[in-house]
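All remarks here apply to the structure that follows.
For this view, one protein chain was removed and the others were kept in their places.
== chain A ==
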(Lines give C-alpha, C1' and ligand atoms only; values in the text may rest on other atoms or scores of the structure.)
Protein backbone atom coordinates (compact mmCIF):
# COMPACT_ATOMS: atom_id res chain seq x y z
CA UNK A 1 0.00 0.00 0.00
CA UNK A 2 1.51 3.32 -0.98
CA UNK A 3 0.60 6.78 0.24
CA UNK A 4 2.19 9.54 -1.72
CA UNK A 5 2.50 12.90 -0.09
CA UNK A 6 0.47 14.99 -2.49
CA UNK A 7 1.29 18.40 -1.03
CA UNK A 8 4.88 18.35 -2.24
CA UNK A 9 4.61 17.16 -5.77
CA UNK A 10 8.18 18.09 -6.57
CA UNK A 11 9.59 16.10 -3.69
CA UNK A 12 11.75 13.16 -4.65
CA UNK A 13 11.02 11.37 -1.39
CA UNK A 14 8.15 8.94 -1.23
CA UNK A 15 6.60 7.45 1.84
CA UNK A 16 6.07 3.70 1.58
CA UNK A 17 3.95 1.89 4.13
CA UNK A 18 3.98 -1.91 4.18
CA UNK A 19 0.98 -3.43 5.91
CA UNK A 20 1.72 -7.04 5.13
CA UNK A 21 5.00 -8.87 5.08
CA UNK A 22 7.44 -7.41 2.65
CA UNK A 23 7.38 -8.81 -0.89
CA UNK A 24 11.16 -8.72 -1.23
CA UNK A 25 14.17 -9.62 0.84
CA UNK A 26 17.53 -7.96 0.36
CA UNK A 27 20.84 -9.69 0.98
CA UNK A 28 24.34 -8.30 1.14
CA UNK A 29 26.68 -11.10 0.08
CA UNK A 30 30.42 -11.23 -0.35
CA UNK A 31 32.23 -13.68 -2.60
CA UNK A 32 35.49 -15.03 -1.14
CA UNK A 33 37.80 -16.80 -3.60
CA UNK A 34 41.11 -18.33 -2.58
CA UNK A 35 42.83 -16.79 -5.61
CA UNK A 36 42.79 -13.02 -5.03
CA UNK A 37 43.26 -12.19 -8.72
CA UNK A 38 39.85 -13.50 -9.73
CA UNK A 39 37.40 -10.64 -10.15
CA UNK A 40 34.13 -11.70 -11.82
CA UNK A 41 32.10 -8.97 -13.48
CA UNK A 42 28.50 -8.37 -12.49
CA UNK A 43 27.18 -10.46 -15.40
CA UNK A 44 29.50 -13.32 -14.53
CA UNK A 45 28.43 -13.10 -10.88
CA UNK A 46 24.75 -13.33 -11.73
CA UNK A 47 25.36 -16.21 -14.10
CA UNK A 48 27.39 -17.95 -11.39
CA UNK A 49 24.56 -17.62 -8.86
CA UNK A 50 22.01 -18.92 -11.41
CA UNK A 51 24.29 -21.91 -12.09
CA UNK A 52 24.39 -22.57 -8.34
CA UNK A 53 20.59 -22.39 -8.18
CA UNK A 54 20.30 -24.80 -11.09
CA UNK A 55 22.68 -27.38 -9.60
CA UNK A 56 20.80 -27.50 -6.30
CA UNK A 57 17.17 -26.88 -7.29
CA UNK A 58 17.09 -27.75 -11.01
CA UNK A 59 15.29 -25.83 -13.73
CA UNK A 60 12.60 -24.61 -11.36
CA UNK A 61 15.28 -23.16 -9.14
CA UNK A 62 17.04 -21.46 -12.02
CA UNK A 63 13.75 -19.77 -12.91
CA UNK A 64 13.64 -17.89 -9.60
CA UNK A 65 13.75 -14.19 -10.29
CA UNK A 66 16.36 -12.18 -8.43
CA UNK A 67 18.25 -8.97 -9.11
CA UNK A 68 21.75 -7.77 -8.41
CA UNK A 69 21.05 -4.21 -7.27
CA UNK A 70 24.61 -3.16 -6.64
CA UNK A 71 27.99 -4.78 -7.08
CA UNK A 72 31.36 -3.57 -5.93
CA UNK A 73 33.96 -5.29 -8.01
CA UNK A 74 36.94 -4.43 -5.80
CA UNK A 75 35.46 -5.96 -2.64
CA UNK A 76 33.30 -8.56 -4.49
CA UNK A 77 30.29 -7.47 -2.45
CA UNK A 78 26.82 -7.47 -3.97
CA UNK A 79 23.33 -6.55 -2.84
CA UNK A 80 20.70 -9.01 -4.10
CA UNK A 81 16.96 -8.56 -4.19
CA UNK A 82 14.82 -11.69 -4.11
CA UNK A 83 11.11 -12.39 -3.69
CA UNK A 84 10.60 -13.56 -0.09
CA UNK A 85 9.20 -16.84 -1.39
CA UNK A 86 12.52 -17.70 -3.03
CA UNK A 87 14.75 -16.57 -0.18
CA UNK A 88 15.43 -20.01 1.29
CA UNK A 89 16.16 -21.51 -2.12
CA UNK A 90 18.56 -18.75 -3.07
CA UNK A 91 20.26 -18.70 0.33
CA UNK A 92 20.72 -22.49 0.48
CA UNK A 93 22.17 -22.58 -3.01
CA UNK A 94 24.54 -19.73 -2.11
CA UNK A 95 25.60 -21.77 0.93
CA UNK A 96 26.35 -24.85 -1.14
CA UNK A 97 28.35 -23.04 -3.82
CA UNK A 98 31.97 -24.03 -3.30
CA UNK A 99 33.98 -23.55 -6.44
CA UNK A 100 34.36 -20.81 -9.04
CA UNK A 101 36.36 -21.66 -12.18
CA UNK A 102 38.12 -24.52 -10.37
CA UNK A 103 39.06 -22.35 -7.42
CA UNK A 104 37.64 -22.82 -3.94
CA UNK A 105 35.19 -20.12 -3.03
CA UNK A 106 32.46 -19.28 -0.55
CA UNK A 107 29.62 -16.82 -0.37
CA UNK A 108 29.56 -15.02 2.97
CA UNK A 109 26.07 -13.67 3.63
CA UNK A 110 26.67 -10.53 5.67
CA UNK A 111 23.18 -9.09 6.07
CA UNK A 112 19.64 -10.14 5.22
CA UNK A 113 16.66 -7.87 5.67
CA UNK A 114 13.19 -7.23 4.25
CA UNK A 115 14.10 -3.52 4.05
CA UNK A 116 16.79 -2.12 1.81
CA UNK A 117 17.42 0.70 4.26
CA UNK A 118 18.67 -1.78 6.84
CA UNK A 119 21.63 -2.61 4.62
CA UNK A 120 23.01 0.94 4.81
CA UNK A 121 24.93 0.20 7.98
CA UNK A 122 26.33 -2.80 9.77
CA UNK A 123 26.84 -2.64 13.51
CA UNK A 124 29.45 -5.37 13.26
CA UNK A 125 31.74 -3.11 11.26
CA UNK A 126 31.71 -0.35 13.87
CA UNK A 127 34.96 0.31 15.66
CA UNK A 128 34.03 0.72 19.32
CA UNK A 129 36.50 2.31 21.70
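Everything below uses one rule, namely that a residue touches a chain if its C-beta (ideal position, glycine included) is under 8 Å from a C-beta of that chain, and two chains touch if they have at least 3 such contacts; residues count from 1.
The criterion applied here is as follows: contacts and distances are computed from a predicted model.
Trainee: Which choice in "Release factor glutamine methyltransferase", "Ribonuclease P protein subunit p30", "Actin-related protein" or "C-C motif chemokine" gives the name that UniProt lists for the one chain left out?
Mentor: "Ribonuclease P protein subunit p30"
Trainee: Which of A:22, A:41, A:55 or A:84 touches the chain that is not shown?
Mentor: Final answer for the missing-chain contact: A:55.
Trainee: On chain A, where is the contact patch with the chain that was removed from view?
Mentor: Output for chain A: 32, 34, 55-56, 88, 91-92, 94-96, 98, 104-106, 108-109, 112, 124.
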